[in-house]
Every structure is written in structure tokens, then in C-alpha cells.
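A short worksheet on the structure shown next.
Note that one protein chain is taken out, while the other chains of the complex remain in position.
Right, subunit A next:
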Amino acid sequence: MPFPRFIFFSSKQRSQEALNLIRRSGFSKKIQSRNYAKSSNHANGKTDIRPPMNVETPPASRSWGTYVIPAAGILGFAGIATFIRYNDERRVTLKGQGNNQCMNNVRGPIIGGPFTLVDTENHTVTERNLLGNWVLLYFGYTSSPDVGPEQIQMMAKTINILESRYNLKGLPVFVTLDPERDNPSHLRAYLKEFDSRIVGLTGPVSAIRQIAQEYRAYFKKVEEDGDDYLVESSHNMYLMNPNMEVVRCFGVEYNAEELSEAIVKELKRTST
């Protein structure tokens, strides 16, 4: 990218020099040398039939014109190129400063937002109801063949470890990405088998879509066969502080021990 600009600058300099030279020669009326130069150019091809007297003034103005316009054009082009480059450099994101989900420092986009869902008792739950608690939020669905139950099991175990070992109270929340099949009573029956403390949230499809978008949770129906389908999703667990801000997110590679250790570390970090 800098290379073409260098060419522009050097050619601009050369054109400036040529322009100065021509101006000087034109105004100092050294027509003789110019004529010789002109005749040497024409020596290979046509013969020069212009008499020496007539070429005093017209070549002066014509040469000035023919050299200013390309110089101005090159100048203008270089100016535009400089402006575009300056604009690009102003907008650039330096390498290594992108937004990364599930990395230690969530300095990227603000994840989270308001939502209005229905819990297993058919009560409306918004994010305001969850304020004041450390929340472990999981997006899943009940018809998951293997990963879903494992993650919920792990979530329950983590909450147990936190309470028994570290005396910390966390609130596990399960939001279903399959609201068409997971109605509140089904959710209640399902979650009861894992832990009674898990809050199950469902709702109309639009509300689920809204919260999934706010929390950047990806989900997609696959293997669709009428009413029987799987939901492919990013099995992430979000840890939120009492202000409902997402502090960290965890992937499937965490087990209950690692998860509880990470949560404790996060709590200690914010309280100190």
C-alpha cells in the first residue's frame, strides 16, 4: 500500500521539476534550445516545417497548460489516496482486540438484556426478578439426547458444591430454546428430576428469540421430521452478577469442580 504512494510522490516531484523547467525556459524565451529539442524529437519521423519565429508565444501557453493539468490530476489523485488511507487507518481494529465469547475478560459486546419469560408455575419472570443473585444461566432444551442432561446435571452439582463447600448461594436458571415443545408443566417435570432449585424459563417463541439474541446464544432446529427434531445450540453457561451483567461464560469443557472454582474466583475478584 505505501509503495504506490511512493510512486505518486516521486512522479509528482518529477512533474513539478519538469513544470518549473518548462516555465523557466518558456518565460526566459530560450526558444532556440526548445526548438532544437523539438526538432530532435521529430528527426526520426516527420520533418519540422514550423518556422522559428511563430513558435514564440503559442508553445509557451500550450506547454504550460499541458503540464499543469496532468500535474493537478496526479496531485488530486494523490490527495484522494491519502484521504482514503487516513480514513482506513482511523477505522482499523488492531489485531488481537476482537470480541471473544467465553474468554476470561468480557470486554466485547455487552451481553444480556431485558427479557420477559414464563417460569414453570406460569408466572411471568423478567430480569428484574433475578436481580440480587449470582445467576448461572444455561440455554438448552429438554429433548437433548446427551449434552443437555449432562450440562444440567453439572449445573446442579456446581450449585451444590458452591453451597456446601464455599457457602455461596447461586441461582441456576434454565432457559429453553425449544418453547414449542417445552411448556411450563413439562419443564417442571423435567427439572424436578435434577434439582428443585433450578428455575425453568420458557415463553412464546418471540420472547425466546429475543433473549437468545441478547445473550448471543446460537440455536437451530436440525434433523427435523415433523414434530421430532433436535436443536443444535452453543452449550454455553453464563455467569451473571447480582446486577444481571454477564461476567463470564463457560463452554462444555468445564466439569462441576472446575466450574465452581472459576465461579469462586470470579466472586472473590469482584468483592475485593
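Rule of thumb we're sticking to: contacts are C-beta pairs under 8 Å (C-beta built on N, C-alpha and C of every residue); 3 or more make two chains touch, one makes a residue touch a chain; residues count from 1.
Definition applied: contacts and distances are computed from a predicted model.
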Protein that the absent chain corresponds to, by UniProt name, given "Cytochrome c oxidase assembly factor 6-like", "Aminotransferase", "AP-1 complex subunit sigma-1" or "Cns1/TTC4 wheel domain-containing protein":
"Cytochrome c oxidase assembly factor 6-like"
Contacting the left-out chain: of A:T142, A:T158, A:N236 or A:S260, that is A:T142
Contact with the hidden chain, among A:K157, A:R181 or A:R216, goes to A:R181
Of A:T66, A:T124, A:S164 or A:T270, the one touching the omitted chain in the full complex
A:T124
With the missing chain put back, which residues of subunit A would touch it? List them for me.
118, 122-124, 142-143, 145-146, 149, 181, 183-186, 189-190, 193, 203-204, 223, 225, 228-230
